Structures are given as structure tokens and as C-alpha cells.
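To keep things clear, I will list the structure first and then write my remarks on it.
We show some of the complex, not the whole, and keep each chain where it was.
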């Protein structure tokens, strides 16, 4: 099986974005006065913290379908949906930072990308098994 | 190295289950009145929330041995233990939802699956290195 180069690049971009979110949590601790090891105590901080953690929570749901879709079906297709996921995560983070309800548009964008990647991965594996 | 198709399918099943747990957390927020971004405040909600997060916490401990065992030793064997892990996680979730103590049987089932996968992966890598 060939290595999916474009998906590898998009995965590194996703890691870079995820790391950037982590730095926003660190900065938020100073801005809103939430000292380690606490993760609660100020709602503005908690929304930034949860936006970061939610990205972590979705990592298995994103990365596994992404790579199985890339390996079994299409590198370019998986990479393109990976970019949609990244865009959705940026919209989600900016929205959640402002208000709880504003997290939803970005949430559905990234969720849709994961769903399509999951379908692509499932179709790809089944086609491979069926085709021998 | 051949792609482990059966392990790929079991991994997608694990992702689907993990996603299902996330929907239970979302539903639990409504049922028990815990608003975003809070994750505490009602013990019934907290047990569901923690059952989901614990599944995330175990993802590295499950997925890495699963795939290394599949690649280095046996696709079918890894996939079978992956199904045991999934079963253990279902038992764990149902139990933890009811009471703290009832999480233990499922916890030990999924932990045993991870331990066996870890041993399989370690044996597989060492055999490969020793065999050239």
C-alpha cells in the first residue's frame, strides 16, 4: 500500500492547529486567573479549555477514519476532507470562545467531515475484502 | 507489510462505539441539567461523562498495541481481541452509568484485552528484530 503523502501533510497541519489551541488554554489561564492544576472557576476560560479538550476527544473519530480512508480509498479525497475538518475546528474554536451556542456551526462542519471519512473508510475496507 | 483488514474493520467499530458514547454524554446534559461548558454538578451525569472520557484515556493503550499486534503478529488475532475490548467497553459503560462499582467487570475485560494485545505486539516486534 502506498503512503498517503497529502493526508500526512494535512495530519501535520491538524497537529499544529491542535497545539495552537493548547497555547490558547495556557494564555487563557493568565488572562482569566485560573491557576494550575484547576480547570474550572471562570466561564470564559472554561469555554476555551473545553474547545481544546473537545478537539482531543474527537481525535480518534477524526484520525482513524482519515487514515483508513486515505489508505483504502483515496489520499487526495481524505486530505481534502481533512482540510474541511481543520476549517470546522477553527470555526468551532472561535465560536466557542465567544459563546456556548456559537460553537455549533463549526461543530457540525467538523462532524460532517468525520462522517464522510468514516463512510469512505468503511466502503474502502469492504471493497478491498470483497475484491480479494 | 500487508494491511490488516480485519483490524481496520474492528477499529472502525471501536470509533463508532466511542462516538455513540459521546452522544450519550450530550443527551445526559439535557436529562440531568448540566449546561456547557460545565462537566460536573450532577453525579448521574458525571458517571456517564467519565465513562466516555475513560474510553478516550484508554485509546492510546488500546489502539497502539492493537495495530502493532496486527502488523507484527496476527491480523485475525488482534481483531478478535479488539472485539473483546469493544465488548468490555460496552459492559463498562452500562455498568458505570448505573453505579460506580458496576464499572469494574467491564473495566477488567477491556484491560485484559489491552494487556494481551500489548504482549502480542511486543513479542511480534522482538521476533521480527531477532529474525532480521
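Letters are used for the chains, namely A and B, taken in the order the chains are written, and counting of residues starts over at 1 for each.
Keep in mind that, in the parts below, a contact is a pair of C-beta atoms (placed from the backbone, for glycine too) under 8 Å apart; a residue touches a chain by one contact, two chains touch by 3 or more.
Just so it is clear, the model here is predicted, and its values are computed rather than measured.
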Full complex stoichiometry in copies [only 2 chains shown in place]: 3
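FYI, only the chains that are shown with their structure count from here on.
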Centre distance in Å when subunit A and subunit B are each reduced to the mean of their C-alpha atoms: 19
Complex contacts: residues of subunit A adjacent to subunit B: 1, 40, 43, 46-47, 49-50, 56-57, 60-61, 64-65, 68, 71-72, 96, 100, 103, 118, 121-122, 125, 128-129
Residue ranges of subunit B in contact with subunit A within the complex: 3, 5, 8-9, 11-12, 15-16, 18-19, 22, 35-40, 52-53, 56, 59, 63
